[in-house]
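Omission of a single protein chain aside, the complex is shown with its protein chains in their original locations.
Entry: subunit A
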Amino acid sequence: MLDKSIIERFKNIVGEKNVETSSMSLHSYSYDATPGFRKTPDIVIAPHNTEEIAEIVKICNDHKIPLTPRGSGTNLSAGTTPLKGGVVLLFKLLNNILEIDDQNLTVTVQPGVVTKSLIEKVEAKGLLYPPDPSSMNISTIGGNINENSGGLRGLKYGVTRDYVLGLTIVLPNGDIIKTGGKLAKDVAGYDLTRLFVGSEGTLGIITEAILKLVPMPEYKKTMLATYEDIDDAAKTVSAIIENRIIPATLEFLDQPTVEVVEEYNQIGLPTDAKAILLIEQDGPESVVNKDIDKIAEICKELHAVTVSVAKNEQEATALTTARRSALSTIARLRPTTFLEDATVPRSQVAPMVKEINRIAEKYNVKICTFGHAGDGNLHPTVPTDVRDKEEYHRVEQAFAEIFEKAVELGGTITGEHGVGAMKAPFLKLKLGEEGVRALKNIKQSFDPNNIMNPGKMFFEDDEKGE
């Protein structure tokens, strides 16, 4: 419980109606999209600007009040769950696109802008903001930056990190700093911009961002290939790249996923196919046509059972339906859906999928795997029921082994969802003791009182003085 006088001070900063303390509001901001994590905050505050945030942060720092920034709460690593109570900071009033700069090809935004609306606004000007996480209809750009979100276009265009040029940040002591700018080149000091992208709200609060835009590709083509053997599908992925073609999208669905998708949607997918690849290329029309022809050839050489290229927009949409409906179909199987993001080098996609299937059998849990084959970012997804404690335990064990396997194959425990509280116990797997210590030292120097999103990234048992 917060002291009444502190609540009053918050109200003085942002106005009475932007401070919530009703049990209804507190309960409604106690979760995000991660199953199994929930904690009620003490107060929910919606500030209007950077200066108000700086004042709020100072109060929190003085009184050691935990503070969790929150966009739309689509987080899948419990990164926006206020695990230590305290303040939940909302960005719903900071949702303006401040400037689209045609000369420098940048867009300046506030963190509460919904990613899709940003994408639509810049596309209307013939420009592209490539990061397109599956949650983009609702996730905010601030959340995307804090988690360094990926998406379906990651292979060719990279992830959020590759598009953040500059940030305005409120540090945990209340200082306001600006990093980077509308610059292609800038080596003045440590690269704080990169440090804050993906920092999961543990180092400070991002209150403004300058993002890079690229020209809109003029043409796009979509195709689908099915395989009887996962290895053939994986070899296709490698062969495409070896042939010096980088598709815009290169997605993968395994057999359990295909079975489920087909059972519910009846879109004519071969359920005996062990794997499906969804491939898209964009760019100048002649290049796209040449690439797609070559890719189709490679698919056939590597024993694809069927290869179909969409003749028009409608057919393209029909093909992408399979990939897009993967999550929604799996979610219908059982009450709880765990969607993970174990990531390996793309040459290891086939071994990783096989390992996942072995682990599923070992722990007797259903795991459907789909994801971004082109960049090795897989989504092993488990339909389960958190109320079944015994099964839930087996699911946890299976995931622990999947993360171990991913790291063993040269991969990582999270490709695009972030560490949060969910993966905190596994961070050591990827970074080692020394690596975790290095990160903690950074955290300590920015946030000695540990007020910024505490309980995230670093595993509780490792924490000192909590």
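Heads up, the rule we're going with is that a contact is a pair of C-beta atoms (placed from the backbone, for glycine too) under 8 Å apart; a residue touches a chain by one contact, two chains touch by 3 or more; residues count from 1.
Heads up, the rule we're going with is that contacts and distances are computed from a predicted model.
Note on the omitted subunit: UniProt lists it as "Glycolate oxidase iron-sulfur subunit", one of the names in "C-type cytochrome biogenesis protein CcmF", "Transport permease protein", "NADH-quinone oxidoreductase subunit I" or "Glycolate oxidase iron-sulfur subunit".
From the set A:N49, A:N243 or A:S328, the residue in touch with the chain omitted from the display is A:S328, counting the whole complex.
Residue A:A33 is the one among A:A33, A:V87, A:L192 or A:V395 that touches the chain missing from this view.
Set against the missing chain, the residues A:T74, A:T320 or A:N453 yield one that touches it, A:T74.
The set of subunit A residues touching the chain not shown comprises 22-25, 27-33, 35, 72-74, 92-93, 95, 112, 114, 116, 135, 137-139, 327-328, 331-332, 335-337, 385-387.
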